[in-house]
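After this line comes subunit A, so read on.
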Amino acid sequence: MTGEILVAVEHRQGALSPASLETIAAAIELKGDTDRSIAVAVIAEKPDDFVAQVSKAGVDE
Partner candidate 1 sequence: MPVASFQSDVYEAAVLALAEARKPAVILFPHSVDTWGYAPAVAMRGGFGCATDVIDVKYDGGDLVAVRAVYAEKLHMEVDFPERETVVLTVRTNVFKPTEADGSPAVSEFAAPQTQARTEHITYIEPEQTGDVDISQAEYMLSVGRGVGEEENVEQFKELADSLGFTLGCSRPIADNGWLPKSRQVGQSGKTVVKCKVYVAMGISGSVQHMAGMKHVPSIIAINKDAEASIFTIAKYGVVGDMFEIAEELRGHFS
Partner candidate 2 sequence: MSLLTRALQSGDEYLAAAVHPAVLPTQRQSLEKLLFATSRGKRQLAAAPYAPASLLEALASDDDPKVRIRVARNPSTPARALGRLAGGDASTALLSAIAAHKNAEPAILAVMQGMESPDIRAALCGNPKTPLKTLRALLPAATLAERKILAGNPNADAAMLRDLWDSGDIYVRAEVAAHPAAGPGLMDEAKRSLDPLVRRMLAANPAVTQDTLVALLSDPEAAVRAAAVRHLAPDDHAPERLASDPSSTVRRAEARHFTLPASAAARLAGDRDHWVRRWLARNPGTPDFVLRRLASDPESEVRRGVGRNRSCAVDLLRELAQDPVPWVRAGVALREDAPVDILHRLGEQSDIDVISAVGRNARTPPSILERIVRHENADVRRAVILNKRAPRSALEAVLEDPYPLNRALLARHPSLSFADLETMLRDPEPQVRFTAADALVKRPRPN
């Protein structure tokens, strides 16, 4: 099996949306026993603030 699981998270007015973390959880669940990796994408001008917030166990990149 190839192909990673990409999660596109969202933010508004400088805050990551709570639903983003739920979506990461869905990705981790989907990853399950497969050998797929999970990458989280933050689309932002200054993404640094969000990177820490989405750095969760199970996320690979």
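Heads up, the rule we're going with is that a residue touches a chain if its C-beta (ideal position, glycine included) is under 8 Å from a C-beta of that chain, and two chains touch if they have at least 3 such contacts; residues count from 1.
These made the cut because all candidates are chains of the complex that A comes from, given by their letters.
Everything numeric here is computed off the predicted structure, so don't read it as measured data.
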Practice problem: Counting any copy, say which of 1 or 2 touches subunit A in this complex. | Solution: 1
Quiz item: Which residues of subunit A touch candidate 1 in the complex?
Solution: 1-10, 12-13, 17-30, 32, 34, 36, 39-41, 43-45, 47, 51, 55-61
